[in-house]
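Here the complex is missing one protein chain, while the rest keep their positions.
Chain naming follows the written order as A and B, and within any one chain the residues start at number 1.
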Amino acid sequence: MAATEERIDTIGLADLLHRVEALEDAQRGKVQKKNKLAIIAWGGDLDRIWPTTILATTAAASGMEASVFFTFWGLFAIVRPGVRITGENWMQKMMSVMNAGSAQKAKLSRYHFAGAGPAMFKKLADDHQVAKPEELIATAQELGVRLIPCQMTMDLLGLKREDLIDGLEEPIGAATALLEMKESAIQLFI
Amino acid sequence: MAATEERIDTIGLADLLHRVEALEDAQRGKVQKKNKLAIIAWGGDLDRIWPTTILATTAAASGMEASVFFTFWGLFAIVRPGVRITGENWMQKMMSVMNAGSAQKAKLSRYHFAGAGPAMFKKLADDHQVAKPEELIATAQELGVRLIPCQMTMDLLGLKREDLIDGLEEPIGAATALLEMKESAIQLFI
Partner (left out) sequence: MAATEERIDTIGLADLLHRVEALEDAQRGKVQKKNKLAIIAWGGDLDRIWPTTILATTAAASGMEASVFFTFWGLFAIVRPGVRITGENWMQKMMSVMNAGSAQKAKLSRYHFAGAGPAMFKKLADDHQVAKPEELIATAQELGVRLIPCQMTMDLLGLKREDLIDGLEEPIGAATALLEMKESAIQLFI
């Protein structure tokens, strides 16, 4: 009877070995996903900053890791209020005029030409208890959402760390941003 | 010989145990992905509703699960034709004027100022047998694509369930939308 058990064990072991090999094959070279949200905040308009901060804040509040990479127009959402992109360069100056920064001045893309749009939308939000972008960015920081500026965009606009709001992580480039996204269960370009 | 086999089995077992532990370690805390597409339909313009519905419908037809979360401007795509956001609130009224709802009136963002754009594009589509958005939304429903309204946007606009088209799921918030995305192999913000 000992011999029979042994045989069963040997067969069982061979079978298990094949199943473990199949599992290893399936996993080989595959990327594992963490319980994490990574957003590329590309847009600087109010109607994009809103979903970005609402999703990141909700994720953090639900126990997910969350990081936001502010790039291109999105960088303007984390420029310190009052900072203007000056300098000798006429092009940077022109860009600064067209995109006078900070979340407080962010425009609603659809309301761009209506003028009243952003103020209206904020008031609409106030009446319905939906947080404002600058409040959401502050809340996101408190909840541990990692806010990360794009180094290339900063270079392009001639912005320094001190021109950006407090509480941000060190600026990173595209390669590091890809690593942030790769390990995240959710990645969005907003 | 029985002793030898036993030793082999014991060695094999120890090896297998390590390999199973390695597989368990790799999987611990990792998020598994289902064969599912989850779209956040943020944009209300025709040129965004189109890829949203084409991708969701194609996914469903290919045997994937598919869900679309209509939020912000995207919500207007599933407002019942003829519904206008009235009510006392002047801001909601203003918003309703700027975004007179329903997929049939959706604008092409690039053609916004051309006026003729959307009609032209639909005719262009007709001539080439590419389905129209309202047809695609109907087809998506028939194929089992889950269409989900954003509760916060509905509250913001003062919209009720009966103001939206038939066949939608119960409205959800950002936390539930994140769960939809987290388990999906593909998540897109459109």
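Just so it is clear, a residue touches a chain if its C-beta (ideal position, glycine included) is under 8 Å from a C-beta of that chain, and two chains touch if they have at least 3 such contacts.
Given the structure is predicted, the values throughout are model-derived calculations rather than measurements.
Trainee: Extract the touching residues of chain B with respect to the undisplayed chain.
Mentor: Residues in contact with the chain left out: 2-3, 6, 9-10, 13, 16-17, 20, 23-24, 27, 32-35, 37, 47, 50-51, 54-55, 58-59, 61-62, 64, 110-111, 114, 116, 120-121, 123-125, 127-128, 130, 185-190.
Trainee: Which parts of chain A face the unshown chain closely enough to count as touching?
Mentor: 2, 5-6, 9, 12-13, 16, 19-20, 23, 26-27, 29-33, 40, 42, 71-73, 89, 91-92, 94-95, 98-99, 152, 155-156, 173-175, 177-178, 181-182, 187-189
Note that only the chains that are shown with their structure count from here on.
Trainee: Using mean C-alpha positions as chain centres, tell me how far chain A is from chain B in Å, no decimals.
Mentor: From the centre of chain A to the centre of chain B is 19 Å.
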